[in-house]
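This report refers to the structure that appears directly beneath it.
A selection of the complex's chains, in situ.
Labels run A, B and C following the written order; every chain starts at residue 1.
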Amino acid sequence: MRPLLSLMRRDLTLATRQGGGAGTALGFFLAVLVLLPIGLGPDQFTLQRLAPGILWITLLLSVLLSADRIFQQDYEDGSLEIMAMSSQPLELVVLAKALSHWLSTSLPLAIAAPFLGVLLNLATEIIWPLLLAMVLGSVALSLIACVGASLTLNLRRGGLLISVLVLPLYVPVLVFGLSASTGSVELVTPSLLILSAIALASLVLAPLAAAAALRAYLK
Amino acid sequence: MQIVAANLSCERGGRLAFSNLDFAVAAGEFLQLTGPNGAGKSSLLRIIANLGDISSGHIELHNGDSDLTLAQQSHYIAHADAAKTALTVTENLQFWGDFLGGDNIAGALGSLNLQTLADYPVALLSAGQKRRLALARLSLVPRKIWLLDEPSVGLDEASQGLLVGLMQQHLNAGGLIIAATHVPLGVEPDRNLILQGKS
Amino acid sequence: MQQFANPARFLKIANAVLPFVWTVTVILFVIGLYGALVSSPADYQQGETVRIMFVHVPAAWMAMFVYSVMALASAVAIIFRHPLADVAAKTAAPIGAVFCFLALATGSLWGKPMWGAWWVWDARLTSMFVLMLLYLGYIAIWQAIEEPGRAAMIARIVALVGFINIPVIKFSVDWWNSLHQPASVFKMGGPSIDASMLWPLLVMGLAYTFLFLALHLVCMRSELAQRKLRTILIARGRAN
């Protein structure tokens, strides 16, 4: 346990020291949030109606782009090799890194997003369902992003290729997350359950896939 | 404890780096790998560290710690320094200590006298200072097997002396060293494996 | 299964069966097209455009089928380390991409008269579009990674991970509200479309399948040839 905890601590420290962890991600989130209304037209009612979708899409993109280099630095400076040699299973290493990414970036975004919804005058009664759905969904988003990051490790243009590979996997999260947060006012909906199922599944499967990909790059 | 390789071949990027290699190193012995660029020294070290694929042949560890793999009992010092530039020297050692299960930070700093640099962010270190940080891992966590890829590169005279001391000490304590190098390391190799590359 | 492992034997078999496969393909297409364009009646509400179905539906089936083949081959490559599996998966991808594009194109051609729009973002169309992306991503991976062994492993993972999308496509119409036709051929309680349309549809499906088989064998053959060439060149480079 200690090794993985120290790994998480290190990643969290790095996230805050270099490029300011949640800060940057939040910045990106806001930047896109400004852009979208300009592009889609400032019409109040349209915006209000589209608000949840806009927030979800922005969340997806922020998480994806904040994770695209999650393994790259460890790969380039040789840390990953040493971790792979150690007695810690690489799957757990991936999980630890994914979780620290979630803590440092996705979770703060997921919590902030619904309240930033006021910028799009989001209907206030949606805020809580949205919050719940996003917190759940962000787990899956972080983990899936890790799979993409491991597949495109150190490819120039990785940043884009990862999107092509990962965004398709994001579609279910988006669909069910959206319906969970807009479908109805009561909190626990079928979609929410499916969402949690997706989150759990990715908790198990993503580390396996990512670890396999990393091994391929190390060999 | 003994590492035995039997007609080992390695293919990299579709080309045969080396083929039908046989060697054996026992505890307390130092095997030195030499040979022209591209002969396969680094590749061989990676294979032993289980970071490379064997095309044919096999490599085994006899009566080592049975419930650990060969790689898990080894230190591997490659060209990359495995240090985070945003962390200080101590923080880096702290992390590797926790991760690899060792805590001799003071000893590690001392072993390549990094004490004065302890609190510097690695971003501010010079090439050789970074190299010394990488080598400090050797004393941070005790491991029986050391795999060193051109360990003396970038070290000043003083540090080279320290490295020699470390290696001697490790050998006397029954450790095992396999090191690739182009310059004499200052430690008499017990065995010398010369890889003939064609290019 | 290991007896096919040796590429030389595979090549022998492929060369043997290919002519046969080609002839079957042609015959099936002749029958199928006859049934589709001549014998089957125009739909009472869709009119002649219904004939697009005989191109569209099998293409859509193949798009999904081929991806499943890729996923299967990738699994085989991982589990049995079968030397031909990667070749099979790699060469299947472009063919599947073409089928997928065909389904999309014919679909949107059909959509214009039926729905009054080239494209709608209903569940099935979306997931089919996503399948197209997966094909592209898979192909991109093979191009982007220089080292063959590494590219192979990464590609396997991509194929397997992407396979999740297939059931999504198949059942999306039932999950989400959709403009698109619900399954009327492969479903509980037998097909629900008229026999005069059903048999040509199935024959066309079979024809497409054989077409894929033929193309796949051809592509695998040339891929193997290329790899041979490469190893020879490398050996030569090593020699001097």
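Going forward, a contact is a pair of C-beta atoms (placed from the backbone, for glycine too) under 8 Å apart; a residue touches a chain by one contact, two chains touch by 3 or more.
Here the structure is a predicted model, which is why all the values come from computation and not from measurement.
Engineer: Work out the full complex's chain counts from this file and present them as a formula in the displayed labels.
Structural biologist: A x2, B x2, C x1
The criterion applied here is as follows: only the chains that are shown with their structure count from here on.
Engineer: Return the distance between the CA-based centres of subunit B and subunit C, expressed in whole Å.
Structural biologist: Averaging C-alpha atoms per chain gives centres 49 Å apart.
Engineer: Counting only Cα atoms for the centres, state how far subunit A is from subunit C in Å.
Structural biologist: Once rounded, the distance between the two centres reads 32 Å.
Engineer: On subunit C, where are the residues touching two or more other chains?
Structural biologist: Correct list: 149.
Engineer: Hunt down the residues of subunit A that sit against at least two other chains at once, touch-wise.
Structural biologist: As it turns out, subunit A has residues touching two or more other chains at 219.
Engineer: Considering only the defined contacts, which subunit A positions touch subunit B in the complex?
Structural biologist: Going through subunit A, the ones touching subunit B are 2-3, 5-7, 9-10, 13-14, 17-18, 73, 76-79, 81-88, 218-219.
Engineer: List the residues on subunit C that touch subunit B in their complex, please.
Structural biologist: Residues of subunit C touching subunit B: 147-149, 230-231, 234, 237-239.
Engineer: Can you name the residues of subunit C that touch subunit A in the complex?
Structural biologist: 126-127, 130, 133-134, 136-137, 140-141, 144-145, 149-150, 153-154, 157-158, 160-162, 164-165, 168, 176
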